[in-house]
Structures are given as C-alpha cells and as structure tokens.
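Note that one protein chain is taken out, while the other chains of the complex remain in position.
Residue numbering begins at 1 within each chain, and the chains themselves are lettered A, B and C in the order written.
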Amino acid sequence: MSVTSTMNMVQALNSAMDVMLERHASVVVLGEDVGYFGGVFRVTDGLQKKYGAHRVLDTPIAEGGIIGAAIGMGVNGLRPVAEIQFADYIYPAYDQIVSELARLRYRSAAAFTAPLTIRTPCGGGIRGGQTHSQSPEGVFAHVSGIKTVMPSNPYDAKGLLIAAIEDDDPVIFFEPKRLYNGPFDGDPDKPAQSWLGHPMAEVPQGYYRVEIGKASVAREGSAVTMVSYGTMVHVCIAAAEAEGVDAEVIDVRSMMPLDMDTIAQSVEKTGRCLIAHEATRFAGFGAELSASIQERCFWSLEAPIERVAGWDTPYPHAFEWQYFPGKQRVQRGLRQLLNIEG
Amino acid sequence: MSVTSTMNMVQALNSAMDVMLERHASVVVLGEDVGYFGGVFRVTDGLQKKYGAHRVLDTPIAEGGIIGAAIGMGVNGLRPVAEIQFADYIYPAYDQIVSELARLRYRSAAAFTAPLTIRTPCGGGIRGGQTHSQSPEGVFAHVSGIKTVMPSNPYDAKGLLIAAIEDDDPVIFFEPKRLYNGPFDGDPDKPAQSWLGHPMAEVPQGYYRVEIGKASVAREGSAVTMVSYGTMVHVCIAAAEAEGVDAEVIDVRSMMPLDMDTIAQSVEKTGRCLIAHEATRFAGFGAELSASIQERCFWSLEAPIERVAGWDTPYPHAFEWQYFPGKQRVQRGLRQLLNIEG
Amino acid sequence: MSKPTLHIPAVPARPGEAPDFSYVHLAPAGAALRPDPRVPVRETVELADSLIRVLDEEGKARGAWDPKLEPSVLLAGLQNMVLTRVFDDRMQRTQRQGRITFYVRSYGEEAVSVAAAAALAETDMLFPSYRNQGLFLARGVSLVDLMCQLLSNTRDMCKGRQLPVMYHSAEKRVFSISGNLATQYPQAVGWAMAAAIKGESQLAAAWIGEGSTAAADFHHALTFAKVYKAPVILNVVNNQWAISTFQGYAGGEQRSFAARGPGVGIAGLRVDGNDFLAVYAATQWAAERARSGEGATLIELVTYRAGAHSTSDDPSRYRPREEFGEWPLGDPVQRLKQHLIQIGTWSEAQHEALLATVEEQVATAWKQAMAFGTLNEGEKLDPKLMFSDVYKEMPAHLQLQCAQMESGI
Partner (left out) sequence: MSKPTLHIPAVPARPGEAPDFSYVHLAPAGAALRPDPRVPVRETVELADSLIRVLDEEGKARGAWDPKLEPSVLLAGLQNMVLTRVFDDRMQRTQRQGRITFYVRSYGEEAVSVAAAAALAETDMLFPSYRNQGLFLARGVSLVDLMCQLLSNTRDMCKGRQLPVMYHSAEKRVFSISGNLATQYPQAVGWAMAAAIKGESQLAAAWIGEGSTAAADFHHALTFAKVYKAPVILNVVNNQWAISTFQGYAGGEQRSFAARGPGVGIAGLRVDGNDFLAVYAATQWAAERARSGEGATLIELVTYRAGAHSTSDDPSRYRPREEFGEWPLGDPVQRLKQHLIQIGTWSEAQHEALLATVEEQVATAWKQAMAFGTLNEGEKLDPKLMFSDVYKEMPAHLQLQCAQMESGI
C-alpha cells in the first residue's frame, strides 16, 4: 500500500475522489457549490481546478434534477459522484432514488444500470438545527436496490468511498459531518478534538478499498456488544470506557448490505446488545438491527436489546445536546443492559 | 349511531368524505382524476357533482404540488383531503411531507399548522407490478410529526378516515387496494370474495369515529400473537385457522401513534409473536414492532419473534404470488414459532 | 373590484355533449416560417405558439417545413405506423381475452413516435413514455420480443418483473420505460450531458405526455438542459387528455406547452402531431440545432388520444364518444396515406395489401410469442429471477430469502 499521511475526514474524502478522477475518465463529480468553490464543507476543494469544469460540475439547486441527470450520465457510461449539500435536502431527490436509481437494473433485467454514488453530510452536533442535522439512513436502508454506507473515520471514509465509486450498484454515502474535522465522543463541553494522532487518520495517499458490506470491530470486549455507526461509534467507545464496561463496539459501516455475521458472532459471545444511532428511534435503522439480532441470537440473549437513539422529534437548535444521544444516555443504556443500579 | 348499510371499502371511504364535506365547509378533496371522474378506484365518485368543482378539485399531475398546495390551504383554514393516486407515486411529495407538513407545527411553535389527510392506495394483489403495489408505510412511520394509518375493513376505513380528517395533525392514510372490494386471505386461486356478509362491512351511514392510535383485536387467542395491519390481517386469520392455531390476531390500524399496550398485553399472554406485513422486510415497519415488543415483553417471550413480510425486492409482475407473503408463508412462520416440524 | 374566485379550467365537452374543438386554432399548412436551426431562442417564441403543419387538406406537402423526403422514407413511415396500429389493436384484444394483464394503445398518435424515430440517427438514445411503442417498432425491435414482454413469459426481456408495455432495448438504444411519469426526462438530459462531456455527437430524445409536464422532473429537465445546453430533444405529446384530466389542468389554457421552452431559454416548436412530415421536419430541425451545439428544443406535438388511456380505463365516463371523429388534425395514418396516394406512390389497393400483410405478420409473431408461454399457461419463468438484478451480485439476505422461497417458506 502506498505511503500514508494524516488526513481528517474531509481530506480523506477529497483524496478518494481525486484518486478516482485520476484513474477513470468516466468519473465525474457534481452538486451544488462543489465546483469552483469546492463545496460548503470543502470536500471537493481543488478538484475542479485539477480536472476541469466538465468533470467537476456546479449544478442548479435541484436535488431531484441532480440525481435524475446523474442517472442519465450513469446510463451513458459515466460514474457520477453526486453531492447532496445536506442529507436534510435529499428528499426532493427521493423519487428519482427510490423509483428510478434503485429499480433500473431490476426492471430492465440489467440492460441498463447507473453506477451512482450519492455523497451527503448527515448528523448533528454543529448547531445546524433541524434542517442541517438529520440522519435519514433508515428511509434508504428500507429501499431494495441501493446500498447505504456511513464511515466513522478517515481511513474507512476514503476506502469506502473508492469502493462506492467502483461499485456497479448505487450507493448512498452518508458522511457524519461532526466527524469531518475530528472524532467526537459526544461531550460538547470538551474542546473539539482533531484527527491528528488517531490511528484511523493515517490514510494511504493512493488507491485502496474498504469493502462495502463488512462491519468492523472498533473495540474488542466480552461483556456487552455495542452496535453502531458514524459519530455514535466514538460515543459508544467513550461511554464504555467511562462506564468501565468491557464492551465490544461494532462499527456497522454499511447498513445495506448488513454484515450480520460479525454482529451475531459478537452478540452470541456477549449475550447482551446495545444499539446506538443518532437518527430518531421510532422505525429507525436500529429497529432492523434489533429485530435481526433477536431473530438470530435469541437464545443467547441474557437481557433485552437496548436502543439508544435520537428522540422522536425534529433536531432542535437550542436543545441540541439534550437531543443528541450522548455519552450519559449511552452509559445509562449500558447500566440498564447490565442491570446495574443508578 | 345512525342506520347502517353494507358497504365495501370504496363505498365506506366515499361515505366518510361525503359526511365530512357535508358537515364542514372547510373540508376540500383534491387529487389526480378525483373530481369529475371520481378517482381511478372510484373512491371520490359523485363528490364533485354533489359539492362542486371548488371543493372537489382535479389537480395537475404533480404530487409535490398537490401536497405543497394542500399545506397552504390547510394554513388558510381548510381541511384538505388529498389523494395520491397510488402510494408508489407519493415519493415526489416526500419532501413536502417530511420537511414541511411534518415540521410546520413544531418549527412555528404551533403558530401555523396544516390539518391534512393524505389518502393513498397501497399494497399488491391486483397484478399492478412494481409501480402499483408498494407499501411504503415504513418510510413515513419513521418521520416525527405525522400519523400513519391503515385500515383493514370498511367499518374501520370510514371511522378512521373521519377521525383523520378531524385530526389537527397530518395523517397519511393508506388504503390496501386489494381490500377495496372484498376481504382477501392471500389465496389468489379462490374466487374473489366480496364484503357482503362480513360483520365489518356493516357501516353506519352517518358520522362516527374510530380513534387513531388504538389497535384492535381481530381474533382472540392464547397460543400466539399475530401482529399485522391492512390486507395481512385477513391472511393472518386465514393462516391461523388453516393451521388450527389458537392465535390472537392484532390489527395495528395505526402505526404512528402505535398502541403498544394492546400488543404487549397479548404477547405477555401468549409468549409468542409473529409480525406480518406486505412491505419489504428489511428495515420495514415490522422491525419497529419486533424491536418494541422485544423491549417490552422480553421476559415473557418463549421463542424469537418471527417476521413474515414481502421479500426485499421490487414487487414483480409475474411472480406476484411468490412475492406476496401469503397463507403458506404465514403458516410456516407459525410452525417455526411453535416449533412444529415440517 | 370583482373578488378572485378559484378558476376551474374549462373542459370543452363531457359525455352527452357535442364534441367541441373550437379551442384548437389551426394554422394553414405551410404557413409557419422555418428559421435556421441555430437561431437564438427568442426567435422561436412565435413558432412555440403557432402550429407547424406541412400536409394540407388534399394531402399536399406545403411550405418551408416540408422535409422533402424520398418516397421510400415515407413508405417506411406509413408501414411502421400501420404496424403500430395493428399491433396495438391485436394486443388490446389479447388483453380482453385475458392473455395479458394490461395494455396501452397509441391509437391516433402513431406519427409522434414513428416520424421522430425516422428523423433521428440510429445511435441517438430514446427515452420513451409508455405510449411510444412506435419508437420500438420503428427501430426494428422484434414483435416477438415485445409480445413476450407483454406476456411476462419465458422470453420476457424484463424477466417477469415489469408490467406489460414497460419495454426497453439496449441494442436499439431505447431506454427502459418507467411506470413513474416524467422521470425519464431529466435522465435523458443527463444522458445528453454525458455525451457532450465525452465529446460524442449522439443526441438524447425524450417523450412525455402533456399531463406529465406538471411533474417536477419536467422542470428539472428543462433547467439542466438550458444551463448546460445539453444536446437533447424534449418532446411533449399533447394528446389533450391525461386519463380523465383535460390538458387545461396541466396549464394548457391560453398558453402552449411549447412556450415553456423559450420561457426558460430553450427553443420551442409547436407541431401538428398527426402530420408525419411536420413531426419529421421539426425533429430534424431540433436534431440539427442540438448537434451544432445550440442545445435543446422543446417540441409540443399536438395530437389526440383516440383510444382509452389504458385497458383499465373507460373514457366514455368523462368525454364524448365521438370526439376523435371530430378531431381537427385527423388521423396520422390516413393523412400520410393520402399524401402518398397524392404523390402517386401509393394506392388504396396497395394499402389494403399492406394491412393484410401486417395483420398476418402480427398474428404470426403472436403465435411464436405464445409458444414461449404466458403469465398463466405453459412454460413459466423461474421465480428465482425475482431475486436477481436487485443488485449486481445477490447479497446474503436475498440468497437466504430466495432459498426460503424455493423451500416454500
């Protein structure tokens, strides 16, 4: 593997697109403000200058149009990487994604396909209020025909994004924006951490892949299994440490396909499971995790599977930290699970 | 309660709108082909003739526009009942529903609200193929701020629709189109049944409500709890009878708010639970049911909760009956649950 | 001051009333000017509001828009239109007999598809709606292939997954038809953008009905086509009806659909959609404009949906039965036939013979197609096909579900 350098998640994602634009003339990047400006989070910074306005396109403000056009580009042999500026703004494209992107291969018996990657920043923790903080992975994971991915660190981010761009199936690639510049354990009062020195911030400069559909064990343990993804992986680790629990933390990384083997193995070992995500709880992706785990591991479960998630309300600006399922809430979940008092 | 007459679900829904248009000048009906024509399923038949083109509106073919405009009407004091011709075509309105309809009360601290009812036929069983058969309730149940309802018979259909129109919160009202003209136990080879003679087809001609947020016990039993809604309620009953299992069948009726008390009571009694819906399984609403039941009834569960659902593929035209989670599949689920061999 | 009241678009005639097409303003054949295909958008504002017609009442070709086609081209056009109509009638009958579950005819609109296909290059990519079967037939997709799709049988190109009429042909460059209205419109624009990015000279052409212009994707397509000057032809088939909804409900009152083109800054043409020569000429003009780098053209094709919306529809509930007889733009097949007779390359006798041959051709194809089974009879598709092509490789959970299905779970 090529030489590495320390990258935050923004740089890692930028590097992934850089590498792929370099390798394949068919790769194009498009979205609102992604071109000359380099994106509101700077993730596409410098790419238009390097690869030209015909391969890194600023688009009109029409998410439905961006995805509709990108599907057509995909059908015509390109590999578009579309950015939706915030996951909260992906809904105008929901019809093109659900009715078209996810169905094209199936309905045409593979005569036509569109290998699209849709990148979009998700999650809270930056005081974005209810329209810059959502985590809508659940309403995509339910849709047959697309893959949904969410990295939790720079190394995975680059490797998964390269894998997504090379994937012949459409991939919705969620980027936990709170992790762009550093890991976040859920404590807003601590000074913001940077990725500097974090092992997963050592990122190869060149090409490599992280396979889509494989979970990773972010922390080994035997007392309880914590299943999570994105920002909450870091919160889970912090909560386990704060609580002094020998928890195994699994980073799902890809919701669809879901690596149930890795998850089940751990739960069968620990007998206890906590699921954590930032999205609202009711009918969220955690429900599928819980249902699948109890189907596969019922006989090894020593306590009910616990879900810790965002409350079932919009993401409120002023109450961001009461809303965010932070360390305390996860710790309570752990105690509940291990029926520790207090 | 006023005199009753036998109605199929189409007539019951039509009667609900008729009653409400009569009672409140603020009620308006709008949608594609709902006016002069009376709707492709005839659910709004005769209403424009009776209440005029200003209260029963044919609209342009733009689901997003229909809901966007209906929200504005609601803000201006009307109670719009919008029809989306098929649930498969609701996605162009997803942004207006999720970002606006579901959020308006919250973000404006109740200064502005839009009491909207969105009616839409869902489910398969009529050879509609993948774009006339979907059951997308899951991607709405996950959204805070809207209620989601699905009746399984004419009596509930009318009572719930009246309650939905009177509800000051937005309601997505799913109509299992396969039940429009008769109950359906999942066996396509039997001659189609009519509602005639079915107890729940005895419908009061006038005004009455069925409360949103209360499940009903469609069949009492003690061996196993079957939790379902819409068409699958009838399939569950048929499967239980065919299998000779003393099953309690619960008709959820409203996914959000969800009547967990009724469900949990039954599961605590039976110790076994099967969840059945027509929507695709992965991250579908059944996952939330399973997760919530497992959280509340863990210690009374004698076997893993079983999910029977549509396969995780689009709804295929030719394989409709291999796709549909019919009697056989539910029976197998029951045997699995009761660990009966074969 | 008169208080505003909600305007309800006028519908010319309902069942029981006499057909009324006074709202259709006819320009005489040959009247419309034909500017150079590279003109600035503004110079098409007039054309977007008038009606480009070539064939006059006697079937003579008139004016600057006459594409001056070889008789062989005209004849091929007539044959393909006749083929489309005979195919439609036959498939509709098979639906009535319960052989297929659903069908959509293009009766009365055959020129819209057939003339456009004739005017475009074989390498241009077509994005049809469900009422453009003429594109598949004109491009030479085999009758048997189309019929097998309708039958969802063992040779179904969609492997049983799609409703009848949702065809596609990668080989003949016709895109997969979607059940969701208008979605193909921005896709066609994106396809054209990709061609331009790659420096290839193929165009994309897309079709939707006038009712579908209200959909968001219509706007997406026009905006992206305008911004990037995409080499695409955007056709709006104004057949007056969207199921039971008259075109006024899509915004057709006073203003043409073609006018939306110049409105956003792309060229607009309004064309007699039942005039084979006019449709051919307008498509040719738009293709030349696109290929020369001047970008997209919005073409409104004025026609009439002579039949029911689909086999699930009964138009006698919402419009007078005899409307088509009164339709001022006539029947596209009759009009081209008349022209061919008029220029002396065709006769009633030859036409009778053509009909007979085509009937025969369709009947034979149907027998062949039936031999591969139907939805309910004969050899059947393997239900395992339900699980493939959801993804390129079948993920674990689908392999499991597929196994469960096989074991009857």
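Here is the rule we use: contacts are C-beta pairs under 8 Å (C-beta built on N, C-alpha and C of every residue); 3 or more make two chains touch, one makes a residue touch a chain.
If you're wondering where the values come from, they're calculated on a predicted model, not measured in any experiment.
Contact with the undisplayed chain is limited, among C:K229, C:R317, C:H351 or C:K392, to C:K229.
Only one of A:Y180, A:W195 or A:F282 touches the chain withheld from this view, namely A:F282. Only one of B:R107, B:R127, B:H142 or B:H317 touches the absent chain when the whole complex is considered: B:R107. Touching residues on subunit A toward the chain that is not drawn are 32-33, 36-37, 40, 53-54, 58-62, 64-65, 88-89, 92, 127-132, 281-282, 311-314, 316-319, 322-323, 328-329, 332. Taking the whole complex into account, subunit B touches the unshown chain at residues 28, 54-55, 59-60, 62, 64-65, 68-78, 92, 95-96, 99-100, 103-113, 144-145, 147, 168-169, 213, 256-258, 260. One chain of the complex is left out; on subunit C, the residues touching it are 1-9, 40-42, 45, 193, 195-197, 199-201, 213-214, 216, 218-220, 223, 226-231, 248-251, 253-255, 259-265, 290-293, 295.
Here, only the chains that are shown with their structure count from here on.
A summary of chain positions shows that the Cα centroid lying nearest the centre of all protein Cα atoms is that of chain B. With centres computed as the average of Cα coordinates, no chain lies farther from subunit B than C. Subunit A and subunit B have centres, each the mean of its CA atoms, that are 32 Å apart.
Averaged Cα coordinates give subunit A a centre that lies 42 Å from the centre of subunit C. For subunit A, the set of residues that touch two or more other chains comprises 64, 92, 95, 99, 103, 106-107, 144-145, 256, 258.
In subunit C, 158, 161-162, 166, 178, 180, 216, 390, 397 are the positions where the chain touches two or more neighbouring chains simultaneously.
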